[in-house]
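Here the complex is missing a single protein chain, while all its other protein chains stay put.
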Amino acid sequence: MSDRLAVRKTYKLYVNGAFPRSESGRTYEVTDPKGHFLANAAWASRKDARDAVVAARGAVAKWSGATAYNRGQVLYRVAEVMEGRHAQFCDEVEAGEGLSAGKARAAVDAAIDRWVWYAGWTDKLAAVLGGANPVAGPYFDFSLPEPTGVVAVLAPQQSSLLGLVSVLAPVLTGGNTAVVVTSKERPLPAVTLAEVLATSDVPAGVVNLLTGDAGELGPWLAEHADVDGIDLTGAPPGRAMELEREAAGTVKRVIRPPAQEPDWSADPGLSRMTPFLETKTVWHPIGV
Amino acid sequence: MTHVLDPDALSDRAATPAPQVPPFDDVTRSDAAFRAFLHGLPGVDQVGAEARVAVLGTRSIKTTAKAWAIDTAISMVDLTTLEGSDTPGKVRSLAAKARRPDPGDPTCPQVAAVCVYGDLAGIAREALGNSGIHVAAVATAFPSGRAAREIKLADVKDAVANGADEIDMVIDRGAFLAGRYLDVHDEIVAVKEASGPAHLKVILETGELVTLDNVRRASWLAMLAGGDFIKTSTGKIQPAATLPVCLVMLEAVRDFRNATGRQVGVKPAGGIKTTKDAMKHLVLVNETAGPDWLSPDWFRFGASSLLNDLLLQRQKLRTGHYSGPDYVTVD
Partner (left out) sequence: MSSPFQYAPAPESRSIVDIAPSYGLFIDGEFVDGTGEAFKTVNPATEEVLTEVSAGSEADVDRAVAAARRAFTRVWGPMRPADRGKYLFRIARLLQERSREFAVLESLDNGKPIRESRDVDIPLAAAHFFYHAGWADKLDHAGLGPNPRPLGVAGQVIPWNFPLLMLAWKIAPALATGNTVVLKPAETTPLTALLFAEICQQADLPPGVVNIVTGAGETGKAVVEHPDVDKVAFTGSTEVGKAIARAVAGTRKSLTLELGGKAANIVFDDAPIDQAVEGIVQGIFFNQGHVCCAGSRLLVQENVHDEVIASLQRRISTLRVGDPLDKNTDLGAINSAEQLARIRELSDIGDAEGAQRWQPDCVLPDRGFWFPPTVFTEVSPAHRIARDEVFGPVLSVLTFRTPDEAVAKANNTTYGLSAGIWTEKGSRILKIADQLRAGVVWANTFNKFDPTSPFGGYKQSGYGREGGRHGLTGNLKGATSS
């Protein structure tokens, strides 16, 4: 440690490709598990969530309309920029999650590798999940996966980077846009990821990252009529049922939270992509 | 065929004046204009057309409706023989059958017409006498239509001179498929003129046009050229009359009357052998073109063996038991 006086950081939200402060003006102190100050984070309000949904909706056409190859390229670019921030992510995960340097490094490695894994899925999903249906008649009939639309993600509270990537990347891979409420107490890797996203080729509004309280923002997002799906993984303990009920009001697609935070290093399979994909089936006669 | 911006630029009209068919007076002014018109007709989705006739094919025609339909179908038959082996004797016996289809039942209606080659039209005319049954003659180098126009017109005039009051002509399918729509049209106009007072049925030979889009275009072409009937087939090519083809032709005559006020008849020919086939066609007429077409003036069946099946079914309805082939006449 040098004796240089540190420049203390006050971070902002990431909405529509920009870094606004919370409209509420609120911030909160982020500390390590032992209570040492790490940074100030913006404390997103319901109006920030509202703005984020508008931004995410605005980005749906462009992101879902991009070719799958292009989405894969853009997402892979994100992984490349993450790799450049590897050390920073390690520091933040180590400090925020209170891990050893080795474990933090393993988590960051896994997070970047997972992002790459999902980047490679964009142009495989239609082949794996879609196909021609041999209907009993003179019709060509095929089914294809399509994105659900705007997905709200309550990111895991514990695993601040690997967990975050594990819930965000699958949403994006399928062509959805996302409004993410980050881990309340461990938001810094998410803030850095926002900087990564801003400096890669992800169109504005595709990912919106709100540092703050899932318990406060969750109900607004669950009830929001212009949110199509919600991942409740990071919902506060005991609140998931209430949020799922609120989501039912607009027939949202819901990922229920696991009983406890899972081991994010396990192979996720397709389980986090398919809940936010719709199957569209198209029929056309076959004739001359 | 070249598409041109000025539809009149390639005008190469033959001398025959086209009939005036408001509001379509100008569509035959040039090859390009006529092509644009015919290709601008709404397309036909084959699967949809087949699905429609399949549903109509499930109509259940029973008791009084069936009796009416059988008698109506008999009265719509163009009793046909079109063989190289046709003789005056064959034609006379067919004419006798046309006048009294069921010798045992005077209430049985007579058929609409006897349809023969032009050289036998005189025999048919003579045999039918004043029965009111029409004499239809195929002409225009039937069935292929492959002859010079002068020969086709001579064929027509000969048939009319022999006593035919209905001419069943074939269109030039080669010209149609090559896109020379105006040639096909003008030939029909010429044949119509040569037919004089005789009614003109225009055979599209839909089995060679293949697509329902072509059937619709050819139907409009024939109606615009002045055909009194449009007819599916010569009976010499398979497939001959099919329900989807008949559906499209009925839609065409319906739409043509809506647009021009002129009603054109429809004649499916070839392959209609059973009463059930005939019922399906009548249902199609009833629910597509409408009841105005439900008369021999506007709908005919070109058939030979159909008549006997209609008679067998008629006997069954009358007596309540099934009949057999010995109870109807071979000719």
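Lettered A and B in written order, each chain numbered from 1.
Definition applied: a residue touches a chain if its C-beta (ideal position, glycine included) is under 8 Å from a C-beta of that chain, and two chains touch if they have at least 3 such contacts.
Predicted, not measured: the structure shown is a model, and the values here were computed from it.
The chain omitted from view is touched by exactly one of A:62, A:124 or A:284, namely A:284.
Taking the complete complex into account, A:143 is the one of A:40, A:88, A:143 or A:158 that touches the chain left out.
Considering B:49, B:156, B:194 or B:310, the position touching the chain not shown turns out to be B:49 (whole complex). By the touch criterion stated above, the residues of chain A touching the omitted chain are 125, 128-129, 131, 133-137, 139, 141, 143, 145, 148, 228, 240-242, 244-245, 247-251, 253, 256, 269-271, 273-274, 277-285. Panel shows chain B; residues 42-45, 47-49, 51-52, 55, 58-66, 68-69, 72, 248, 251, 282-283, 286-287, 290-292, 294 of it touch the chain omitted from the view.
One rule holds in what follows: only the chains that are shown with their structure count from here on.
Of all the residues in chain B, the ones that touch chain A in their complex are 45-48, 50, 210-211. Those residues of chain A that touch chain B in the shared complex are 138-139, 285-288.
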